[in-house]
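All protein chains of the complex are present and in place, except for one that has been dropped.
Labels for the chains are A and B, by order of writing; each one numbers its residues from 1.
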Amino acid sequence: MASYRVFSRVVAYQRCLMGSSLVPRMTTRLMSGVSPQFEEAKAKLTTLKEDPGNEVKLKMYALFKQSTSGPVTTKRPGMIDFVGRAKWDAWNTLGTMTQEQAQAAYIDLVASLVQAESGAAAEEAESGQKYKCLLVTCEGGLRKITLNRPSKKNAITVEMYNEWVAALKEAAEDPGTVVTAITGAGDYYCSGNDLSNFMGIDPSNMQEYSKKSGELLYGFVSAFIEFPKPLVAVVNGPAIGVSVTVMGLFDAVYASDKATFNTPFSNLGQSPEGCSSYTFPRLMGPAKASELLLFNKKITAHQACELGLVTDVFPEASMQQEVWPKLQSFAKLPVKSLVYSKALTRDVEKDMLHKVNRAECDRLVERWTSEDCINAIMNFFSRKN
Amino acid sequence: MASYRVFSRVVAYQRCLMGSSLVPRMTTRLMSGVSPQFEEAKAKLTTLKEDPGNEVKLKMYALFKQSTSGPVTTKRPGMIDFVGRAKWDAWNTLGTMTQEQAQAAYIDLVASLVQAESGAAAEEAESGQKYKCLLVTCEGGLRKITLNRPSKKNAITVEMYNEWVAALKEAAEDPGTVVTAITGAGDYYCSGNDLSNFMGIDPSNMQEYSKKSGELLYGFVSAFIEFPKPLVAVVNGPAIGVSVTVMGLFDAVYASDKATFNTPFSNLGQSPEGCSSYTFPRLMGPAKASELLLFNKKITAHQACELGLVTDVFPEASMQQEVWPKLQSFAKLPVKSLVYSKALTRDVEKDMLHKVNRAECDRLVERWTSEDCINAIMNFFSRKN
Partner (left out) sequence: MASYRVFSRVVAYQRCLMGSSLVPRMTTRLMSGVSPQFEEAKAKLTTLKEDPGNEVKLKMYALFKQSTSGPVTTKRPGMIDFVGRAKWDAWNTLGTMTQEQAQAAYIDLVASLVQAESGAAAEEAESGQKYKCLLVTCEGGLRKITLNRPSKKNAITVEMYNEWVAALKEAAEDPGTVVTAITGAGDYYCSGNDLSNFMGIDPSNMQEYSKKSGELLYGFVSAFIEFPKPLVAVVNGPAIGVSVTVMGLFDAVYASDKATFNTPFSNLGQSPEGCSSYTFPRLMGPAKASELLLFNKKITAHQACELGLVTDVFPEASMQQEVWPKLQSFAKLPVKSLVYSKALTRDVEKDMLHKVNRAECDRLVERWTSEDCINAIMNFFSRKN
């Protein structure tokens, strides 16, 4: 079968990349012109226990090279040198980023990985492994929910859907939480529904599985509709599918200038969810919304900001330093004023939002078992080489 | 009567212009630096059977001169030389357009005229003259409805209203149609309601005529509300009145940078239609919508794009080459996903849209027989010199 051959090739390529000595080479070279913080980050990197995935490792490699040698000057490796070419490409995407910016980004990235791991470990220790796919912290009224499957671009598995709902419930009920922020670990914000959710389904149970998935999605979106406190997305990188559509239900969306937004429904034979069939046309008008909801257009953070989906855009290098202090200050505001103000806005359309959510999920239950959708997903997996 | 004198003068002027040897002069001169396509277009022009109207002929003249001689360098002819001055002005509006761009535009314009005529002829032959005011084609899932009264700036007569509704019905029902696009033949997209619809009314039957017109408009707008598939406007030039207001019911609007948008309701003693009293404030907020709906502001394509009425703007010279391939690719998407996605968006406000349409039409029935409106239309016809 063609798709198996494709799969084998992908696995081989991945092994090849993961086995390559990216990290050792980075940490043993002597360097000049780097800050102590950079050296420290480099050292911390070796303490990571889990493989952060190829995407992140390539980014790390690129930032390291840019930090220490500046922009790439060598020739692009040939077609056959998979690994060398992928590394060269990653380095090359950094363009004219200065060495100082690259170092700052490198330090941030290492810190986020170390924090994700140690945080997860701490959480695990204290709460008996409450969340497997999320990292949750709360300080000074600000609760931070980090989607924590960086090696899978934070794609949402069934487990992550359930954990996300539980984490929102916890945030809503905790009296110490004023503002809740969602962000992603690693390079991506969230790559949407994990299409592997569709794999391994017994074809004879397809209808039933589809119905169950519809209920899962309905509950997930309801959690956003009903969330009573200020909810903010901190979009650190690309966002896809349902992670984009529910943004219309957030109170603010702060995005990196490297973030992108993509809802490729019709490409996958599907249809909008997350109440986006209602929120997007109201936000930007049907003439703009159709390009996203019907015609699969991928937009940049700046475009999303002009369309009103994003509150504000920050340069990737300084985003973390700019956004979190802002959210910390919001978390000092009187919580009742915030909750009541949000309620005034949300209550008048809550019935409509639930109705839209129901209609969207019902439509998807039909779509998921349609030929359009099954063909599209099969194509997706066979294209993935 | 003053208005008769005005009319005679206009007719005399028009005869003078139409009788002038624009076309022969263009086609007999020897030229260097023009492409074979340009020569071919020039030749095709002589095969046209119908007069394309003065506007188009002046545009043609200007593009021809710009193509062969570059920007105008002669002095503007005096007041009395009506024809020379009109021709000079048309040429002069092309500014610094390069000869290559002018040739491309000239070729496009001739092609659209030839196609309109031959298409109309073919349609006539095949379907027993199905549409007189429209040209309809369908290929690869993309249906193209061209408003085809270029000599009247595609103003909408009673007949054209009915044909437009019929063409939408045909598009909705044809299983081979995925995406439907509306565009205009010649220079204009559409100049709105043909005010000659108001002429020749027996004053004693005014109320009844007004009611009938209200029903005509109600049915026309309903056809847009109910249209189930992606509907796109390709706005090739100025758009006025109802052709603008119904755009709020389209799924996408692609515009030439030469397009303008104008809804001069109160100038004509009238009031908004096409559901614009509902869609425009929701699209752009009342502070912006009022300038259009109450205060007769004419806006450019770029302004309309910022306001969310237009999806995207293209340079006039390349628009046709950029937009149609895009629409052809949209027409390859799974039709059910598109239809269901549109339904999710449209269904929740369909009742409201029909209610708004009814209120707008009822108001216009009153307005059309009001002194405000009658005076404004009489002024319009007497100003037209």
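Criterion: a residue touches a chain if its C-beta (ideal position, glycine included) is under 8 Å from a C-beta of that chain, and two chains touch if they have at least 3 such contacts.
Just so it is clear, the structure is predicted and the values come from calculations on it, not from any experiment.
Q: Quick one: which of B:159, B:174 or B:372 touches the chain that's been left out?
A: Final answer for the missing-chain contact: B:372.
Q: If I consider the whole complex, including the chain that's not displayed, which of B:69, B:290 or B:369 touches that chain?
A: B:290
Q: Write down which of A:45, A:134, A:268 or A:310 is the residue touching the left-out chain.
A: Only one of A:45, A:134, A:268 or A:310 touches the chain omitted from view, namely A:310.
Q: Since one chain isn't shown, list which residues of chain A touch it in the complete complex.
A: For chain A, the residues touching the absent chain are 230, 247-253, 282-284, 308-311, 330, 333-334, 336-338, 340-342, 344-345, 347-348.
Q: Would you write out the residues of chain B that touch the absent chain, in ascending order?
A: 265-267, 269-272, 277-278, 281-282, 284-291, 293-296, 352, 355-356, 359-360, 363, 366-367, 370, 372, 376
The working rule: only the chains that are shown with their structure count from here on.
Q: Per the centroid of Cα atoms for each chain, what is the distance between chain A and chain B, given in Å?
A: Taking the average C-alpha coordinate of chain A and of chain B, the gap between them is 44 Å.
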